[in-house]
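What you see is the complex with one protein chain gone and the rest in place.
Chains here go by letter, A, B and C, matching the order in which they are written, and residues are numbered from 1 within each.
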Amino acid sequence: MAGCCQRLRLDDGAREDARQRLRSVRGHVDGILKMLDHPDTYCVDVLKQIKAVQGGLDRVGGLVLRAHLRDHVTTANERGDVEEMVEELMEVLKYR
Amino acid sequence: MAGCCQRLRLDDGAREDARQRLRSVRGHVDGILKMLDHPDTYCVDVLKQIKAVQGGLDRVGGLVLRAHLRDHVTTANERGDVEEMVEELMEVLKYR
Amino acid sequence: MAGCCQRLRLDDGAREDARQRLRSVRGHVDGILKMLDHPDTYCVDVLKQIKAVQGGLDRVGGLVLRAHLRDHVTTANERGDVEEMVEELMEVLKYR
Partner (left out) sequence: MAGCCQRLRLDDGAREDARQRLRSVRGHVDGILKMLDHPDTYCVDVLKQIKAVQGGLDRVGGLVLRAHLRDHVTTANERGDVEEMVEELMEVLKYR
């Protein structure tokens, strides 16, 4: 797997950015958990918050994907791992 | 807003189920945050974890949506708030 | 299946609207097929057109879904087919 090589690691800037955004996602999840402690919580309010968290996760994913394309996918032909990089990426994008 | 009425609240069983699943989502987000503390983390491993969390959130959303349809949407005509219930639901589904 | 009853049919206005939009989707698909006849077609231009067609289909789906919620789902409790209507709808939304 390409993941084993130290060269192929998430760029430091993107990693720090992803952490910050993911902390905000976690805070949002905590907020929904608090909503669910209240017996009067309305379904649609929960659904709205879940969509907001999914939007936040999409942004983290976009950030990491962009760094991966830029740093690893566009250089695959030079490294000689085109096949693996493409399969691996298609697998992750399948769930989008 | 329909959300104001006490009758329209998330079913207790579904609410407890959503809490349990959302706690597991939060644990998963914490796991990704730990991954991001390591400078060697590989992009695609982060993307895989994000997809897994999104799958977990989809399941929480599906649970709440099912309870909402069953308890509130299918009874809208009797309550006389068809228009509001439909608009509100379409709004939430738009982001799926 | 709820689909068997004549009462449960797509509203005439929504049906005509869906037809018009779907004809436009078909025209768009024909356009992509013409693009693919050209050996010089660029991948990303095809991907852009596919996304546009998917947007068009989403709008047709939204139109039909709204009519279904309004005319059939919100009256399910009166008809006594809540369970079937909810299951059937969750099944279709699963693929969103």
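In this text, contacts are C-beta pairs under 8 Å (C-beta built on N, C-alpha and C of every residue); 3 or more make two chains touch, one makes a residue touch a chain.
Fair warning: this is a prediction, and the values are worked out from it, not measured in the lab.
Every visible chain touched by the undisplayed chain in the complete complex is listed here: A, C.
Interface note for the absent chain: among A:33, A:52 or A:73, the touching residue is A:73.
The missing chain lies against chain A, touching residues 62, 65-66, 69-70, 73-78, 82-83, 85-86, 89-90, 93-94, 96.
Interface residues of chain C with the unshown chain, by the touch rule above, are 2-3, 6, 8-10, 12, 15, 18-19, 22-23, 25-26, 29-30, 32-33, 36-37, 39-48, 50-51, 53-55, 57, 60-61, 64-65, 67-68, 71-72, 88-89, 92, 95-96.
Criterion: only the chains that are shown with their structure count from here on.
Mostly identical positions are employed by chain B and chain C in their mutual contact, as over half of the interface residue numbers are shared between these two copies. Farthest from chain C, judged by the mean position of CA atoms in each chain, is A. Centroids of chain A and chain B (each the mean of its C-alpha atoms) stand 18 Å apart.
If each chain is reduced to the centroid of its CA atoms, chain A and chain C end up 29 Å from each other. With centres set at the average Cα position, the gap from chain B to chain C is 23 Å.
Among the residues of chain C, none is in touch with two or more other chains.
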